[in-house]
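Complex shown without one protein chain; remaining protein chains in place.
First chain written, first letter: the chains are A and B, and each begins at residue 1.
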Amino acid sequence: MRIAVMATCLGDAVAPQAVRATVELLERLGHDVVFPPGQTCCGQMHVNTGYLREALPVVRHATEVFGPVADGEWDAVVAPSGSCTGCVRHQHAMVARRGGDEALAVRAEAVAARTYELSELLVDVLGVTDVGAYYPHRVTYHPTCHSLRMLRVGDKPLQLLRAVRGLELVELPDAEVCCGFGGTFALKNADTSTAMLADKMSAVLSTGAEVCSAGDSSCLLHIGGGLGRLRTGVRTVHLAEVLASTEATQTPSARSLAAGVAAGVPRTETGEDPAADPTEEAPV
Amino acid sequence: MSAPAGARGSAREEVLARLRAGRDAGAPRTAPGPVPRDYARRGAHDPGSPGALDLLVERVEDYRATVTRVARPGDVAGVVARLLGDAGSVAVPPGADRAWLTGIGGRGAVVHVDGDPRPLTTADLDRVDAVVTGAAVAVAETGTLVLDAAAGDQGRRLLTLVPDHHVCVVRAEDVVGTVPEALARLDPLHPLTFVSGPSATSDIELDRVEGVHGPRRLDVVLVG
Partner (left out) sequence: MSTTDLPTPTVRPAHAPAGTGHLRGTRPFPAEARDALANTQLRRNLGKATGVIRAKRAAVVDEVPDWEALRRSGSAIKADVMARLPELLEQLEAAVTARGGVVHWARDAAEANAIVLDLVRAAGGDEVVKVKSMATQETGLNEALEAGGVAAWETDLAELIVQLGDDRPSHILVPAIHRNRSEIREIFLREMPDVDPDLTDEPRRLAMAARTHLRRKFLGAKVAVSGANFAVADTGTLSVVESEGNGRMCLTLPETLITLMGVEKVVPTWSDLEVFLQLLPRSSTGERMNPYTSTWTGVTPGDGPQAFHLVLMDNGRSGVLADPDGREALHCIRCSACLNVCPVYERAGGHAYGSVYPGPIGAVLSPLLTGITGEDDVNASLPYASSLCGACFDACPVRIDIPNLLVQQRAASVESHHRPTGQDVAMRAARVAMTSAGRFRAAEKGLGLGRVLGGRSGRITALPWPASRWTASRDVPVPPAETARDWFARTRPGRER
């Protein structure tokens, strides 16, 4: 399959490790992955902060960049994010219609029909639950709100995690409760957001897991930012990174462990030269 | 703060005009289709069936009301007498089956019939110990009894409200499975009271306390 990756603005600039893992995973499964260079952002921040007029040109740009999927040039678009996929699927056409652009709305719906969150793509489109990953760690999984209640991914991420060799999956108490991120909510209602984060961190810590995984880098940044501040030693790792891991990447230096002293810290921070990153030599 | 009296008269026209304008301005792009009605109108059990009766008993008891089952109408009096215990006075609606109360005659309990010779007042009812009535319909799934104030054996609404103990005689053929089945049997022009257990509140820390202003004790006699 020919699959275009939607890195998302956050994934591109702040959490590239999840995007890289998505690309490596899909290539390992034998697919042809492209990275549309014009991509920027899905517009979710504008939409969810109430800037629907400002969001319109952002939605138009995203629809142009990912338009080829509607024309059959690619088979699918994948994003390592439930909330960005949710924005494309449930908000792009709304923004267009509210802005009076029906043609854009129709085009956006056609793009949305072939845009998938990673676990959806793997389980529903590619029909695979065992991706051949190896990840010998105790992991708990936080189902992010938009993947759960906007996209209804259900237990697809858990099906994928259960098939990972070496991985010990521990149930997260009150898993379906929001971590308190909510985009600009974390800034505009920082106190309430922090109170929610505190409860999510308690739940994560109660599992005794080494790693808290999820399908959204934004939520992981939030949870990881809190766990790191408290020096809990629990790392946050995107679902794509877990699924991309194999025996080959789990070398004695255990690169992800070395990189993850503090939660939420991207791997690249251990080496100034990205070319020195051992994953680059991993077979794809 | 009071609107001038003259302005009041036009309130109706103005509110309706505003709502007409709002209805049109906010009309959805696509007109809504017919209301889907694919929920279950009937439950798993036919009205009056053993399954419906068993479910009703379970659900009523779940509200911490009691249910006593008797096979024949003739058995009701004995059960009512036991449930009323040493009640000194009992109210009944005018159309109640007098046979229900034959078991208490020997103890000298006073029976007040509403409307015979005069309607019972709130003060009268505040002094009686219990009330015995029938029911129009009972809903098995929800453990609900419905009282129809226009029915002779159920009576005016205050009869089953002011006394502290309500004994309700339900006939098996009046037990339906679901709420839709019950509403279909009722006349909305009559005052109706849906009763599901004794009065209760959860207003203090969500702790359920049975018995606030309505009858604190509800006993059901299921016949047939």
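Convention: contacts are C-beta pairs under 8 Å (C-beta built on N, C-alpha and C of every residue); 3 or more make two chains touch, one makes a residue touch a chain.
Remember, predicted model here, so these are calculated numbers, not experimental data.
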| item | value |
| --- | --- |
| Touch partners, limited to displayed chains, of the chain removed from view | A, B |
| Residues of chain B (touch criterion as defined above) contacting the omitted chain | 1-3, 8, 10-23, 25-29, 31-41, 59, 62-63, 119, 122-123, 126, 139, 141-144, 149-150, 156-158, 161-162, 179-180, 183-184, 188-207, 209, 211-215 |
| Chain A residues that touch the omitted chain in the full complex | 7, 9, 11-17, 19-20, 23, 33-41, 43, 45-55, 57-58, 60-61, 91, 94, 98, 145-146, 148-150, 176-178, 180-197, 221-222, 224-226, 228-229, 261-266, 268-275, 280 |
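In this section, only the chains that are shown with their structure count from here on.
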| item | value |
| --- | --- |
| Between chain A and chain B, centroid-to-centroid distance (C-alpha), Å | 54 |
